[in-house]
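Take this structure, written in structure tokens, and hold onto it; I'll ask about it next.
With one protein chain held back, the other chains of the complex are shown just where they sit.
Right, chain A next:
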Amino acid sequence: MRVALFLTCVNDTLYPDTGRAVVKLLTRLGVDVDFPMAQTCCGQAHYNTGYRHEAEPLARHFSDVFGEYEAIVTPSGSCGAMVRELYPRMGERARAEGRGDTLSATLAPVVPKTYELTEFLVDVLGVTDVGAYYPHTVTYHPTCHGLRGLGLGDRPRRLLQAVKGLELKELPGAEECCGFGGTFALKNSDVSAAMGADKVRNAESTGAEVLCAADNSCLMHIGGTMGRLESDMRPVHIAEILASTEEEPAV
């Protein structure tokens, strides 16, 4: 199976370790992973801030870059939801604006074959035990667009529960938003920070060493808040936990 890694611009620029972990994990599971060098950004920040027309060329570019692959895998619930949920909506809006079906037709091929990482593992590869080893206590925060947008359900938890050495702690108020919300974090920074601080306090109450999520943009906000609150916890992307093995353990 020829699979493209859609890493996302945030991960490419700031979190290359997550990208390396996805490559290591998928390769270990026998998947032939490619990273199309022409990939940039799905346009989510533009779209969600009200710049739909600026997002359209980025969506078309995405379709050009990834259209030929059998599957597109991304370690981001929100960028995955952008492609799966919002690309069709962009097409509909273009049609409503009298611009015909061109945008819909351009974006249609990438929509059904874009998968968030845990979805790809559980639904496409059919695995929950990926042979990982991670001897730490972990609490899992289901990020909003993965949880409510893509409907990831218990897939990430099932994957984590199968990791050798990992002790999973229940996160109180797990399904409450961490307060990142893209440009919301800047436009409403007081409320965003208050939500972040509450999320960190809930995470700390579990006594876990690691707060895990499937989206680094949320982890950037939660981790940045942990740093400021001088928390001992670490934010870690789920890919890095699943990639970790006894031979090559992640810290």
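General remarks:
The rule is short, and it goes like this: a contact is a pair of C-beta atoms (placed from the backbone, for glycine too) under 8 Å apart; a residue touches a chain by one contact, two chains touch by 3 or more; residues count from 1.
We take it that contacts and distances are computed from a predicted model.
As stated in its UniProt record, the chain not included in the shown complex is "LutB/LldF family L-lactate oxidation iron-sulfur protein", which appears among "Spore germination protein IB", "ABC transporter permease", "LutB/LldF family L-lactate oxidation iron-sulfur protein" or "Malonate decarboxylase beta subunit".
Within the full complex, the residue among A:80, A:156 or A:179 touching the omitted chain is A:179.
In the full complex, chain A touches the hidden chain at residues 7, 9, 11-17, 19-20, 23-24, 27, 33-35, 37-41, 43, 45-55, 57-58, 61, 89, 93, 96, 144-145, 148-149, 175-177, 179-197, 220-221, 223-225, 227-228.
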